[in-house]
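The complex appears here without one of its protein chains, the remainder shown in place.
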Amino acid sequence: MAASERLARLRSAVVGGDDEPGLSLAVLAGAVAAFVSLPLVALLVRASNYGFGHLAGLLSETGSLDVLLNSLSLVVLVTLGCVLVGVPLAVLTVQTDLPGRRVWTVVAALPLVVPSYIGAFTFVSAFGPRGDLADALAVVGIERIPTIYGLQGTALVLVLFTYPYVFLTTRAALLSFDGTLVEAARTLNHSRWAAFKRVTVPQILPGVAAGGLLAALYALSDFGTPSIMRYEVFTQQIYVAQRSLGVPEGYPALLSMQLLVVVTVVLALESRIGAGDTSYVSRGSRQPGRIELGVWKWPALAFCGGVAVLSLGVPLGVLAWWFQRAGSAVFEFDPTVAWNSLKVSVAAAGAATVLALPVAGYAARSSSRFSEVTDRLTYVGYAVPGVVIALALLYLSTEFAQSLYKTVPLLVFAYVVRFLPQAVGSVRSSVLQVDPKLTEAARTLGRSSTGAFREVTLPLIAPGVAAGAALVFLTTMKELPATLMLSPLGFETLVSYIWLVRGAGSYGAAAVPALVLVGVSALSMVVILAQERYNG
Amino acid sequence: MADQLQTTRRRTEPDDATTGGDVVLELNGVTKAYGAETAVTDLSLAVRDGELLTLLGPSGCGKTTTLRMLAGLERPTEGAIELAGDTVAGPETFVAAEDRGVGIVFQDFALFPHLSVRENVAFGLTDRDGDAATERVDEMLDLVDMPDMGDRAVDQLSGGQQQRVALARSLAPEPDILLLDEPFSNLDVRLRVEMREEVRRILKAAGVTAVSVTHDQEEALSISDRVAVLNDGRLEQVGDPEGVFEHPESRFVASFLGQAAFLSGMVNEATVDTAVGSYDRGLLKGLTDGYTGAMVDVLVRPDDLRAVPATGDTGNGTIVKRQYTGPSFIYHVELDNGDVVRCLHNHAEDMDVGEPVTVDLVSDHSLAWYPTE
Partner (left out) sequence: MSERSGPSRRRFLAAAGAATTTGLAGCSGILGTGSESGGGTPGIGDFRGSGAIVEDRPAPGGTSIEDLPDLEGELAIYLGGGEGGRYTTLIDLLDRYYDGFEVSQQTQPSSQLANIIVDEYDSGTTQADLFWSVDAGSLAYVSDKGATVGLSSDATSMVADDRFATDQWVGVAGRSRAVPYNTNQFDASDIPTSIDALATRDRFQGSLGWAPTYGAFHGFVTAMRQLRGEDGTREWLNAMLDQNPARYDSEYATVKQGITNGEVGAGPTNHYYPMLVFAQRPDVPLDLAFTENDAGALVNTAGASVLDGASDPELADLFVRHLLSAEAQEFLATRGFAFPMIDGVEPVGPLPTIEELSPPDLDLQSLSDVQPTIELLKDVGILS
């Protein structure tokens, strides 16, 4: 075919059909996607520099297979645990006559508010070998309690603070579940329980899987909890290996590659389970009748209460205890630390929002392949753990951009890579809600396309954009591994401060910053919920 | 007083059901209240073996609630339900849906999306083992005329096919009675007519007793053996379709079925005088002596009246509206005395709005009437 035809084809493959947004938007979106993929590319290049043969050799030489096993055990245990806790809680609060359902619903979702490393902290303080429980039991004469450290403790803490993901997605699936199906099953000789097993469960499986995915990814990428609980998994080992003597060349890179492989496997698994057909034939709105618990009410309440005590009572109680015990010393807290946290979080939120606009705008308005690709690429940060991004950026800066090494801009870049997906998602759904006819109308009334964007689209998507920015701000405030690895010398944030004092064991000083972080986290939940309502 | 007359009339006429085959289902004084709201009041009804009874009424009349009580998905506040001789709902008993042996076809079919057609149909066959179940499923698929569709996924089926599968599924476990909740409202209009016939054929072939619920009078009248008209939670009238249509016992039933209009008439010794003429008082069915000198409202339907263009002052009414339905016109005529009636004409008889006309009664059957309120 003629060259011009080829060009035209290429152009439409890139830019889409005639009613597609302009080329400049596509270019911008592509640039952003390339920009945030840099760390991953850098890591791959670095790994290949070592030679994959060398890396394979390291596999057997070092304990990296043990680390792999540890990480896998953790992920499996945590996902299972979250399902075992989250699904019953969802069923209890949606479909039964459990007393105080509304309250339990809120309480069950609240643990998301506690950053997991703070949860880990408080758990070690309460249940560790020299913790409060041990002291209390020592009085009674029990000398040794099962250790909180290791796999059991790490899994427990992670389950307690990530089960809400499964709880919330299962709950959503149950709420949108067509109750008529259960009634149909009942008229076909199935008891309520049999109907639940054969009809409800297969229908809500995709929802459960989605929540399980979030929990699994979280378990894989969490750094703080395994470090505090002394369980050697990828994240913690990458961090330690990156800065220890006696570590063979390329070991951190190897661990990172392994971790990324596991993440990919998890993502692939979920897309298979979760690909359940969501285009249900029946779309009734009737809720199935309430399951009556009868005498089972008491065990159910005990279960809900127990989970709440462990996931909310312990951390908040311990923090309050530290706060109270530290007395006036608590306020000797240096405000520069909080100020630093604020500065980087605002910078990250601003940068992420600005970068999200072209990507999300393009993805929302275009159906071309290219727009799909750029959209997907920005989700790199969602799957790649913070510790790996930080490692990649350390490599990048030491090789190519020494002046950026351990500077605030680099740190902000790490945050942006990691949390851009939140901003993109938020902006995208806002743009989708704006009827393109509105911009067309503006243009027929004499506005240029930028003018139309500024005067019509922007005001309409402003709430969604703001929500995305708020989300990035709040998640950045509590981010741990990248902060530890990339902070410039002397640059202390709330998070690095907490990490520091926990190393010294003086927990009391951590009380105020920890409470601030919990408050920040709570705010982000409020933003998410408000945004859900806004999106309908 | 007028209402009392109606009530007495209803009670003294024998219920057709008791004269027919065995009674399979009986409702006695069933009431359902939700707090202060009553959805169904004092409903008594009997359904005999093999018949198709339709509960007909506008939305909110309590028909769906009644259906759910029959299925065991709701519990009556008062009254009792007997099914195949056993009391399944009463002051002291309540048999739940899973134990009742009642099949139900839902309005939106409620097919299990994660199961194939065959698995859907087999779902209720919990007491049969592999081979017996397969046999029964094949039997059912044959009955609903979908013998080769067993392995299809449910979301690949058309509306009509889905309905067939829903029927097959509820018929498979041989229920004592089959309930249908507005079964055709989810189909497009053209399909509706076709499926009505089809469903009746299936039900009769299966020999199952069925209770259907609908607000579509055409549907009720065309396929049911008997129709029960409900209004605001109460049973207004029950009988075969012709009886209910031609001899509505209450004003509500009269206006609900067909396009009704009322002619006011003065009852005399031998005649009844209306705006369209005087007629023998024997035209009004069941008019007793006591009504001489009273005003009554006579029920007329569009096919009972004809309008003819009038010249000068000779007409008795003016056309105020006309409806073109394709094959026919329905003219709304305002008569001199203020009554507004409707006349059915074929499409060739074209008249204009505002034209003076003479309206004549052309029906060949007795007319229903109600004391003027």
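Couple of notes before you dig in:
Chains: A and B, in written order; residue numbering restarts at 1 for each.
Operating definition for what follows: contacts are C-beta pairs under 8 Å (C-beta built on N, C-alpha and C of every residue); 3 or more make two chains touch, one makes a residue touch a chain.
Just so it is clear, the model here is predicted, and its values are computed rather than measured.
The chain not displayed here makes contact, within the full complex, with A. Within the complete assembly, A:Ser244 is the residue of A:Ser244, A:Ser271, A:Gln324 or A:Ser367 that touches the hidden chain.
Among A:Gly63, A:Pro202, A:Gly317 or A:Pro463, only A:Gly63 touches the chain that is left out of the view.
For chain A, the residues touching the absent chain in the complete assembly are 63, 66, 130, 232, 243-247, 397-399, 402, 405-406, 487-490, 500, 503-504, 506.
Here is the rule we use: only the chains that are shown with their structure count from here on.
Remark: chain A and chain B have CA centroids separated by 57 Å (rounded to whole angstrom). Of all the residues in chain A, the ones that touch chain B in their complex are 178, 180-181, 183-192, 194-195, 198-199, 202-203, 276-277, 279-284, 289. Of all the residues in chain B, the ones that touch chain A in their complex are 71-73, 96-100, 102-104, 106, 108-114, 123-124, 126-127, 154-155, 162, 169-170, 173.
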